[in-house]
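Removed: one protein chain of the complex. Kept in place: all other protein chains.
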Amino acid sequence: MISLEVESFAHDGAAPALTDVSLSVQPGEHVVLAGASGSGKTTLVRLLAGLTGLDAGATLLGSITLGDQRLRFDGSPRDPRIDAARWSAQVAYVAQGAWGQLSMMSSTVGEEVAFGLANRGVPSAQLRLRVEEVAVALGLTPLLQRDPRRLSGGQLQRTLIAAAVVQRPRVLVLDEPFQGLDDDAVREVGAALEVLRGDGTGVVVSAPMLPLDAPRSARVLALAGGRPVFDGPLAEARSAGLDRYGIGTAGDPPTRTGVDRPAGAGPALVELRNVSFSYPDERGAPRVAGLRGIDLDVHPGEIVALRGPNGSGKSTLLQHLDGLLRAGAGSVTVEGTLIRRQPTGSFAGTVGYLFQDTDQQLFERTVLREVAYGPRVTGAGRAEAGRRAAAALAEVGLRAVEEVHPYELGFVQRRLVALASLIATGPSLWVLDEPTAGLDAPARETVAALLAAHARAGGAVVLATHDAAFADAVVHRSLWLDDGRVVREGH
Amino acid sequence: MSSSSAPAAEPAALRPRRLLLAAGGTLIVLTYLLLVILQPTELAGGMGSVAALVSLIGFLGGGALLVAGILPMLSTSSLVVMPLGIALNIAIGQLAGSLGLQIYLDAIGTVLVAVLAGPAAGAATGAISNAIWGLFNPFALPFAAGAALIGLLAGLAAKHGLFRRVYTAAGAGLVTGAIGGLVAAPVAVFMFGAAGTPGTNAIIAVFRSLGDKLLLAATKQGLLSDSLDKIVVFVLVALIVHALPQRAVRQFPFARTQRVIGGRGGGRSAARGNDAGTA
């Protein structure tokens, strides 16, 4: 149906991002493109989607065959250009990052799904019929009148898929569609993909790890350094030793296990006493759980996980630990200091916070300046800040990119930059919101090792996570939250 | 399925667009001249209905003609940043207020779009921005032509490389602000009797107490405060643009080909750092 033969593909005269990769997708087939960060999987996905980037200086040697038409690329300026509108009628594409794929001009999900058809002048009656069909198939019918900007992660992802497939393409290509989704949302989106596959659509999904619950018949193409390292059924891929290419399996624990028991002695680093909090009611917004009567002690050397479904109050609790939110009742004490009305910035030296959305956190021109920012504003001199930044970058393995702009890096590396800037500031308490979401296996190992080292050195970590395998292997203690209170506590 | 590159603009469709642009520009200039040079006698004190009507219809209509002429010739990549510029204008205008800054900063988005996507996109962004802002704050509406002019001048400044250095950007901001202030003054006078914020009114009051006519006082005030505001805006935009990653700038043909931010052309590797180890 679609097949791709890439001899080589490079951006702007850089080293080739892809070499000798070939891939063909048959009707009703499910292909997983697995690879660690920087393996070239996004590049490959974009080529399938017809985004060759030839006008922005990229060079492609190879061919793309769609149906009975074969396009040959020789790296010359006369190479064919792909018309995005016509290509997308056959190959639908859902990129990473949801916001860029909403037109932002639709006030309902129905309008957003209809956007592509409306642009092509499909008459209104037919338009509504097609939207309803797709909505039924993907379980979106109850959401058609909702505002697309106020959906949960899984709902939004299904909306984007619906908007992409409303033209009934033969192939659907998705770039890391499960990034940042919790288990329920992953299943929700997975089920939607199965429906499309059942209708004969070929599905291509890229992922940093081998998926846990992909269809039995799924095929895996694994990439490392822009070259194929495995091509075969999913079951075989799991035992093919892809670990050495940094491709793990979702749901596997990090290999570094056996954390030492915390020393436990000494005064608590964090003390929460009967903390309650409620969000102000906002019209139209989904209700967010606050906190109700939370007690928590975290001692030096301890790693504590907060677990529970989306909206159970995990992030709300984390934000109380560095003053981003202030308790409505009860008290929060960090390193002996009662959090009252001090400016949030004054806790940065004691508490390091890793946000769920990294991109709100990075703002400097180079990775080194970014990581040195924390130490600088918390009082270290310029030279000292630079030294600490370099040390922190070495710890996360990013010394090689310290002069690069943070946004030129991939998702995984940006996440590590954010972690390095936290480390460089030197806080004793680390507060991490979903630290492993979207990471590849090597980065996940790095994070596990850093947490253990920080605890051994007498620091403490509180993290919110959906990653059960990671939590089971790395933390000393877990608190399960539901609707703003602790419902269970244990290992 | 493939192999159709961007279709060349057909000259037949180009002519009516030029006509619209010329008509819009002429209307704005004529309106300005009518208001300033002829100064309808009924406005001895500065109040006049016909003058208000002329400034509303002339500047708003001129802006509309310009937008109608510019929009069809914009590429999709220019088009997608315009809403962003408009939203930034409005959001940062409000943020500036909440941070307690004394200047408006409500043209940051317009100038940003002009620098990245060129003078035409900048002008259209300015005009549409004020039209939309008029929904929340009707007093922004008649200043649409002035905002379009800011966008146009910022784009021209970028085209001539004035955004490659911060101090040249500041100079361009000074000139743009002065011109913008000149154009805005009659609108402020004839539509709203020059009433504005307490700060700007204090400046007008000083000139009025020296015996200046209202239009003259408002013009002097516009020259002062708009220049200051635009210097800050241009410098901020220059700093932002220089902090942008390559891949954000490269998507704009105008910014790429005119090298608006200087030496950092397209040559550097895009994929640099992708191979760095993460373990």
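Order as written gives the chain letters A and B; numbering starts at 1 within each chain.
The rule we apply is simple: a contact is a pair of C-beta atoms (placed from the backbone, for glycine too) under 8 Å apart; a residue touches a chain by one contact, two chains touch by 3 or more.
Methods note: contacts and distances are computed from a predicted model.
Asker: Considering the UniProt annotation of the chain absent from this complex, which name among "Aldehyde dehydrogenase", "Electron transfer flavoprotein subunit beta", "Response regulator receiver domain-containing protein" or "Energy-coupling factor transporter transmembrane protein EcfT" applies?
Answerer: "Energy-coupling factor transporter transmembrane protein EcfT"
Asker: Among B:86, B:114 or B:260, which residue is in touch with the absent chain?
Answerer: Once the missing chain is taken into account, the touching residue is B:86.
Asker: Looking at B:52, B:66 or B:215, which residue reaches the missing chain?
Answerer: Final answer for the missing-chain contact: B:52.
Asker: One chain is left out of this view; which of B:112, B:158 or B:179 touches it in the full complex?
Answerer: Answer from the full complex: B:112 touches the omitted chain.
Asker: Could you list which residues of subunit A touch the chain missing from the display?
Answerer: Within subunit A, the residues touching the omitted chain are 49-51, 84-85, 87-88, 92-93, 95, 97, 99-108, 110-111, 114-124, 127-128, 131, 149, 163, 322, 324, 343-349, 353, 355, 357, 359-363, 373-374, 377-378, 407, 421, 425.
Asker: Determine and list the subunit B residues touching the chain excluded from the picture.
Answerer: These residues touch the chain not displayed: 44-50, 52-53, 56-57, 67-68, 71-72, 74, 76-77, 79-84, 86-88, 90-92, 94-96, 99-102, 105, 108, 112, 116, 124, 128-129, 132, 134-139, 141, 191-198, 201, 204-205, 208-209, 211-212, 232, 236, 239-240, 243-245, 247-248, 251.
By definition in this document, only the chains that are shown with their structure count from here on.
Asker: In angstrom, rounded to a whole number, how far apart do the mean CA points of subunit A and subunit B lie?
Answerer: Taking the average C-alpha coordinate of subunit A and of subunit B, the gap between them is 37 Å.
Asker: Which of the residues in subunit A end up touching subunit B in this complex?
Answerer: 10-15, 17, 36-38, 56-57, 66-67, 69, 71, 80-83, 86-87, 90, 104, 225, 246, 363-365, 396-398, 400-401, 404-410, 412-413, 416, 440, 442-443, 445-446
Asker: Taking the complex as given, what residues does subunit B use to touch subunit A?
Answerer: Its residues touching subunit A are 1-5, 83, 242-243, 245-248, 250-251, 266-279.
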